[in-house]
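Missing here is one protein chain; the remaining ones are kept as they sit in the complex.
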Amino acid sequence: MTATTKRRQFLMSTAALAATAALPLGARAQAASIKVGVLHPVTGALAYSGNLSRLGATMAIDEINAAGGIKSMGGAKLQALLGDAQSKPEVGASEVEKMNEQGVNAIVGSYASAICLATTQAAAKYSIPHLVDVGVADQIVERGLKNTFRFGPGYKIVTAAAINNLHIMNTVAGKPAKTVMIIHEESLFGTGTANLLASQLPGLGYEVKEIVKHANPTRDFNNIVLRMKSINPDIVIPANYYNEYALLLRTMKQQNVKPKAVFSVLGGAASSFKFVKEFSDAANGVIDVNHWYNPKDKRAHALRKKVEGMRDQFYTYEVFLNYQAVYLLADALERGKSAKREDIINALTGSTWDKHFMPYGPTKFVNGQNTGAAPLTMQVLKGDIKVILPNTYAEAEPVFPWKA
Amino acid sequence: MDSGMRSLALIGAFVLVVLALPLFVNSGFLLNLAIMVLYTTLIGQAWNILGGFGGQFSFGHAVFFGTGAYAMAVLQVNFGISPWLALPCAIALGALVGLLLGALSFRYGLKGSYFALVTLAFAEVFRILANTFDFTGAGVGLQLPLQESVASMQFATKAGYLYLVLLLATAGLLIAWWLKHSRYGAWLAAVRDNEDSAAALGVNAFRVKLVAISISGALMAAGGAFYVQLFHYIDPHIAYGTAVSVEALLAAIIGGMGTIFGPLLGAIVLQGLSELTRNYLDSAPGVSLIVYGALLVLIIMFMPRGIAGLSGRRA
Partner (left out) sequence: MLDPAILFPSILNGLTTGAVYALIALGLTLIYGVLHIINFAHGAALMVALYGVYFLHRKLGIDPYMSLPIMVPAMFVAGYALYRGVIGRASHGKDENILLVTLGISIMLENAALYFFKSDTLTIETSYTLSTMSIFGAMISVPKVVAFAGALVATAVLLLIIAKTDLGRAIRACAKERQGARLVGIDVEHVFAMSFGIGLACLGAAACFLLPTYYVNPQVGNGFVLIAFTIVVLGGMGSFTGALLGGFLIGVVESVGGLALGESLGQIGIFVIFIAVLLFRPQGLFGARA
């Protein structure tokens, strides 16, 4: 290689780098608009959930703008900066960097726990307020980051509620269920949930006969179901994502395995209208402790109607959690009357927002976690998802144990 | 060795430019881009050493990446060891894995597609193992606690990370330079071009390839270790999944296999394309990856020497 060619190479590379640096960065700034980063994994393995999450957030932004924007700031409109984390934490972090450059005022995202860990941290470096839409891992709010706010519950709260409700139902029914089999997906969410369950269930008198871990994706649940047949647990507790949940339940139906209850904790498909619609047979009777809206609140139903009116969309927790995260942000903006990052953080820290339709009560953030956040317990009954516990929100009586 | 001196000078100039970058560039986004370019250069160079210079195409380079990443994470999280100590350990472990994998594969004469497949299989095995054991966090992975200080290799400014990855990437460039201008490098090229002839000339092909894969493994492990410091998180999928294997080989091939600056060029193209597509086509999911795939196909079809090869001369 001669010197000329080497120099040419080097010049080409610097030119390329410079050219990239000179690119306009995409967002068109409007006067007095508040930039809200909407960051989710809309491509890659988690794209299904990521797209639903984005839908929820953008619907809220559109609604708020249509209703006149942030009134205390002269009707300032919210401007969505859409980001794609590509189902990878490092890409999510890079998107945060980009949004920072674009002068983002706050970020809503990023669905998956692993991605949230990265994006909240990246945002913390620039003090960008980051509302966590779903990400249930408790580490997300346990790192002392002042910019992180999670509206919904983490898996510690969910698991505690799940175990509590299971025990209540079992006791009311005369304690027919004694043995448990946990089937979880192997990443952060599933393992964390399973560990919590395994450590707390024995204390209440339940025997955890087996904990089965499976990959994402898993093509075949026949073996797991065979094991289930031989162990014959009273309760099966799945904690996984949509595809695997659906496949597991279908396989159980195929193999005629009928435990006294299928009791999911953050079950991937259990509280999904899509699952109930597509596999009503397998879905019937399934109980899930998951993010859910207050069934007594008209706004929740209005939103459901609106979403279901859209083509191929389902009203899932990804949608309504993101929707409300944006409204939470709007409330902070209204009260703080400022789009400055520190002011938004302060407004959120002192937030007591109660205009949501979740069963949480007014928001109260301690170390970034909304202390009122809690899951609801639902059961699929007659082809629909009904809240069964706690009683304040119940729409139907639990059927426990389930007699297929 | 005129051309040798020139390449060295070029490397030197490159280092100086990057060193000066934080002084002139304030944009966090651009500094981040520079960091990612250098990171991709690092892993691309690692692949290049074995694939471009050595002619052994690996499709499972993640096996080294993940090893370095986990070593870095486990030593810090489980044993509280300083990252500055953990880094050389991670690199050494990468070399060791390279040695073992190489010894096994080359001993049994695996070449070409078979070798590519076996590296893929090993990466999968390691992924499954990392997924099983508690000390690697199983499916949950490991998270580095946030602790911004030089001592914990978590820098408050982007410049810190930039310099760290520059150090590693430069090491890669220098190694590539060495391969171009040393006797060992000549042996390796001979083995790459025709193993039997090289053996006939007295080159110990087995040992030569073994050295190459060890170096390659070490560099790739450095990439993995850096990743952990930058993102504070590792799990079996990130560590041993195909994405990082593909990224490494894409950078090397698109930029020009067997050249010193190939991986750097490839890294710039990949990161640049990624930003371009995300900016101008950001409503379309997956488009940048379609472009990568198309680029790979086109490059192989029309420019098998990659972008560096555009200069005409056989680098």
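Labels A and B are assigned to the chains in the order they are written; within every chain, residues are numbered from 1.
The rule we apply is simple: contacts are C-beta pairs under 8 Å (C-beta built on N, C-alpha and C of every residue); 3 or more make two chains touch, one makes a residue touch a chain.
This structure is a prediction, so every number in the text was calculated from the model and none was measured.
Asker: Of the chains that are displayed, which are in contact with the missing one across the whole complex?
Answerer: A, B
Asker: In the complete assembly, which of B:L16, B:L85, B:L104 or B:V150 touches the absent chain?
Answerer: B:L104
Asker: Which of these touches the unseen chain: A:Y48, A:Y126 or A:W402?
Answerer: A:Y48
Asker: Which residue from B:F14, B:F29, B:F53 or B:F122 sits in contact with the chain not drawn here?
Answerer: That would be B:F122, which touches the missing chain.
Asker: Decide which residue listed in A:D62, A:E207 or A:D281 touches the omitted chain of the complex.
Answerer: The missing chain is touched by A:D281.
Asker: Touching residues of chain A against the unshown chain: what are they?
Answerer: Residue positions of chain A that touch the missing chain: 43-48, 50-51, 186, 212-215, 217-220, 222-224, 226-227, 229-230, 242-243, 246-247, 250, 253-256, 278-279, 281-282, 312.
Asker: Tell me which stretches of chain B touch the chain missing from the display.
Answerer: For chain B, the residues touching the absent chain are 57, 59, 104-105, 108, 110, 112-114, 116-118, 120-122, 124-125, 128-129, 131-132, 139, 242, 246, 249, 253, 284-287, 289-290, 292-297, 300-301, 304.
FYI, only the chains that are shown with their structure count from here on.
Asker: Please report how many Å separate the Cα centroid of chain A from that of chain B, as a whole number.
Answerer: Once rounded, the distance between the two centres reads 34 Å.
Asker: In the complex formed with chain A, which residues of chain B make contact?
Answerer: 2-3, 6-7, 10, 13-14, 17, 25, 27-30, 32-34, 36-37, 131, 138-141, 143, 145-146, 180, 227, 230-233, 235, 237-238, 243, 259, 261, 264-265, 268-269, 271-272, 275-276, 278-280, 282-283, 285-286, 289, 307-308, 311-313, 315
Asker: What residues on chain A touch chain B, complex-wise?
Answerer: Contacts found on chain A: 1-3, 5-10, 12-14, 16-17, 19-21, 23-26, 42-43, 47, 82, 84, 88-90, 93-94, 97-98, 100-101, 114, 117-118, 121, 126, 139, 143-145, 185-188, 190-192, 213, 215.
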